[in-house]
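Only a single protein chain was left out; the remaining protein chains are all shown in position.
Up next is chain A:
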């Protein structure tokens, strides 16, 4: 009895110890769209793209042969794991797959596994940099832009007021108008007056800084310069030095951080359009959050997504048509109304639906106008190629070690970051 139990345990151990490895197979080809053929198109998104059933029903009304099934992943990370695993396996992806700008560059390496979506009807639909990042060296456009993340500053009106600072949106915009030094020095005033932190975390603030640097981690030819680029080290050091007094030392997206959104542990934070929903979702009972039409150093973009059509799909032509419809200005405006995802489509920027949009949670802030202004202030398009995501990940960890964990000094953490980047190779 004893022996057999042990043998079974050992065999089970052997079986379970090994991760199943996906085998590669050849991708299936696409066929031309037949307008009468009954087909089902699958659409995979994450978080909330604002694609409600009502919105999708508009498409099936005009295309009665098409049935649409939407699968929503909880986070962009889940979507990324799923996307790359199935792209590698050569099957299993949805007909239309949403991807996030953070891992766009990684995906661009395999642009040959995606359908070329370019065409005269979508030329000039998006802001230039949005479509440029999704165009491969052969000129194939593989992703249709959905939203972008122009950044503003969100703040707690009650906390600023208590510190004797302006608390109305225009007053705050005037107060913070300037570069990062200005943002930090006003923060220092606030901290001196209240003894409470100014912003949420070094990681989030660094994200704002580095998204204004054109070639942070790589040259345009792909050479990695992250560890010797003085701009990166300067951004790293300056954010951490400011954080030592100004930061609430909360790791972004951690449980402490989401708790901090509601309990007033910090007064301001950098706010891309999609962040508005994160704040109102995590602090539904707070009525003092507001958003100011200003951003340190001008403008910056953080995040945003695309729709792609994997070549492995059975109905690539129909999927392309569907994706083009979903990312058309009219539909993206509906999505913005539904979920606050700020459009990347040029035509929407003059549309009154966008310009007149207000957000009740943020004290009826004119979010449409604010985000439009902030997107116009974006002057730099950071170069993000295949190395961007892992390097930025390592740098975020380096920031966390100093700002949140407080387990290392700034220079120790930088040294480890340099070693981590080497280990990526």
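We adopt the following convention: a contact is a pair of C-beta atoms (placed from the backbone, for glycine too) under 8 Å apart; a residue touches a chain by one contact, two chains touch by 3 or more; residues count from 1.
Rule of thumb we're sticking to: contacts and distances are computed from a predicted model.
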Undisplayed chain, where the name is taken from the UniProt record, one of "Cytochrome (Ubi)quinol oxidase subunit III", "Cellobiose ABC transporter membrane protein", "Nitrous oxide reductase apoprotein" or "Nitrogenase iron-molybdenum cofactor biosynthesis protein NifE": "Cellobiose ABC transporter membrane protein"
Identified contact with the non-displayed chain, of A:132, A:193 or A:259: A:259
Candidates A:50, A:251, A:272 or A:343 - the one touching the absent chain: A:251
Among A:178, A:277, A:298 or A:390, residue touching the chain not depicted: A:390
Contact partner of the left-out chain, one of A:43, A:68, A:87 or A:339: A:87
Interface with the unshown chain - residue positions in chain A: 2, 5-6, 9-21, 23-24, 77, 81, 84-85, 87-88, 106, 109-110, 113, 249-257, 259-260, 263, 265, 390, 393, 396-401, 404-408, 416, 423-424
